[in-house]
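Okay, so here's the structure we're looking at.
Note that one protein chain of the assembly has been removed; the remaining protein chains are unaltered in position.
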Amino acid sequence: MNRQWIPRIAGILAVVLLFIFPFIYGRADYDFIMHLWITAFFFAILASSWSLLAGYAGQFSFAHMAFMAIGAYTAALYGNYIRILSAPTNLCTEYQIGGRWLVILNPVGVTSSAKDCLEIAKESLPVGTIISQPSIWWGVLGGVLMGGIFGLLVGYLVLRLRSTYLALFTIGFAEILRAAISAEIAITQGQAGLELLPLFPRGLTLFGNTYSSTDKLMPYYAMLFLFLLCMAIMLRLTGTRFGLFIRALREDEEAAAALGVNVVRYKVMVFTITAMMAAAAGAIFGHYIGIITPNILLILQMSLVIAMAVIGGLESIVASAIGAIIILFMLELLRNSFDIGPVRVDMTLWRLVFFGAVLMLTLRFRRNGLIAPILDWFNRAGVAEETVAKRQAAPTEGSD
Amino acid sequence: MTELRVNNITKNFGGLQVLHNVSFEVNGPELIGLIGPNGAGKTTLTNILDGALNPTSGTVYLNGRRIDAMPPYEVAKAGLGRTFQVTRAFRRMTVLENLYVPALALHPAARQRDFEGKAMDVLEFLTIDHLRNEYGRALSGGQQKLLELGRLLMLDPDIIILDEPFAGVHPKLMEIIYKYIYKVNEDGKAVIIISHDMDTIFTLSKRLLVLNYGDLIADGDPEIVKNDPTVIEAYLGVDEDDDSYDDEEDDDE
Partner (left out) sequence: MEYSSIFFLTLLWVLVWGAIGLAVTPRIYLRRDKDVSQTGLMGALIGAAFGPIGLAILWVFTPSYKTRWVLLPGIIVIFILSLAFARADPNNLCVTSGSFVASQLVNGIIIGIIYSLMALGITLIFSILGIVSFAHGEFYMVGGMIAYFMTARWFPGVNPLLAILAACVGTFLIGYVFERLFLQPMHTGEVERPGEYAILITFGLAFFLQYFVQATVGANPVKATRYFDFPIVENALFQTSKGSITFFDAVSIPNPRLTAAVVAVLMLVVLLLFLYRTWTGKALRAVSEDKQAAAVAGINTEGMNTLAFALGSMLAGLSGAMLVQVFSWLPQVGTIASSRSFVIIVLGGMGSLPGAFIGGLMVGLFEAAGTGCIPDPTRAASYIPAYGMIVLTLILLLKPTGLFGKEL
């Protein structure tokens, strides 16, 4: 059997294991481990989509967490400000849809004394009026679309910017977004953060088992599903002309254009697609942790994603996803502090120092990451042998 | 039949006029040499024809379509292919992938495997078929040059502009490039060769264009152009130092 098959079989096995994991894992730290997996999937989506953007298309954007935040905040704003009523309030902005009213609440900020229009209207609403929140999945969808719109916009704006200039522009974009979210306290509640409902607010009954809304099972499968969906989309895309063209424009934009590649379209496309994935991850993760603050936009959060992608292997989507999962688990499991003589080593911080050092050393000495070369060893098996064999078979070729 | 019409192209960079009212036509599968001293505007002219630059004034038509305002990728699809003075193989893509890029760009509905046969033919012709799964960066400078020529074959344009195809090339490879030029020409493509190497230009081309500081000072049969007093004064009379070019090119190994 050819060794090219090994990673595929391992991949299928891993996916199966991930699917049955919640049912076979029964130790006391079940909740904690499940939480790690959910976070790991979240970062794996971000790292692998960033590797599509930076590693494949060569666009070193620092705005990836900003797209994630756009998704999360869109979902949060939707959940906080949109209600469905069975009777009109005559106070709020509202639209009649069938026999229902879609009500958009007015932002009142964090000061608790002010009442929003719905609370005022409650006093005069007819008895028995049903006030409900529309399904959160529309909010998630809205977040994905909003991420796509911003991705499209940024993609068009940065068409002319290369490397350092692109990095600076995207840092600027993320910072502006963070400042705006922190400053518009009336709408976003600033540093206090916006709360989100759990993914299944009323819990879920599956196969006769009832899971409460705080059970980790649903977010686990939601995140796993999103992760596998993103991976499938990206792997599919990289096998098509899209993957070929974005790599060509990473290598040499002018040469690619001279060969007929519509560089504008593919650059904008890759920004849009990766932004939508980041936004989807953000929206789901926001619903899982229940609250989002502007701090998810800090540049250090972005460095975490970059570091995961780089250590895994920037030029391989699978490698950066695996890298993200492994690194997340290592970071979380290295939290235990210990003592060396009288000195207490606070591992919650030192693990990040080591992580930074590993990042720098990887960049310097293992440019393609630590995991990508392993995958390459399987996937590119036989290339060198083939070259040598063919060369010997055709001794007359010209070469300098 | 291939038909390129260049009408009164002028190009200014800042206050500097790099091209001045350049006009010429290409009809059918011609073999044309484009020469001129350094800074004559040869590369600028190529960039304008290719769509990378817009002319300050003037128009370019290819087979009846106006191409001077098109972006490069549309010009390429309209049937004009070019190579670059400095080799620009896609270094982190395999040789085959390098070839698939133009093929897929040209055929929106096709897939990679549709072109495997054609790509292998091209590689065999260029004698680099054994390297098909190697990355571009693993190739020597000369092989990368061949790869670029191969990409043009996959694009299958009507007119090909080769910018310094012989600079820093091993004599053995030179033969292959010669063969390549004659083949694409026989296939009905027009070829414009920009080169410093007078010998090859005179052996290859049936027609010579001479640029001098933005002006097209001669256009015609090489033997006649050779004896044109303005050309001799502007260019041929000066001893060109070819060596400087060779050094620059071949450090890509």
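List of remarks:
Every chain is named by a letter (A and B) in the order it is written, and numbering of its residues begins at 1.
We take it that contacts are C-beta pairs under 8 Å (C-beta built on N, C-alpha and C of every residue); 3 or more make two chains touch, one makes a residue touch a chain.
Everything numeric here is computed off the predicted structure, so don't read it as measured data.
Across A:Ala307, A:Leu328 or A:Ala372, the residue that sits in touch with the chain not pictured is A:Ala307.
Contact with the chain that does not appear here is found for just one residue of A:Tyr165, A:Phe225, A:Phe338 or A:Trp377, A:Tyr165. By the touch criterion stated above, the residues of subunit A touching the omitted chain are 54, 58, 60, 157, 160-161, 163-165, 167-169, 171-173, 175-176, 178-180, 182-185, 190, 298-300, 303, 306-307, 310, 346, 349-350, 352-353, 355-357, 359-360, 363-364, 367.
Here is the rule we go by: only the chains that are shown with their structure count from here on.
Distance between subunit A and subunit B, defined via averaged C-alpha coordinates, is recorded as 44 Å. Residues 240-241, 244-245, 247-248, 250-252, 254-264, 315, 380, 383, 386-387, 390-391, 393-394, 397-400 of subunit A are the ones that touch subunit B when the two sit in their complex. Only residues 50-52, 71-73, 76-77, 81-82, 84, 88, 90-93, 97, 100-102, 104-106, 111-112, 127-131, 133-134, 136, 140-143, 151, 155, 169-170, 172-173, 175-176 of subunit B touch subunit A when the two sit together in their complex.
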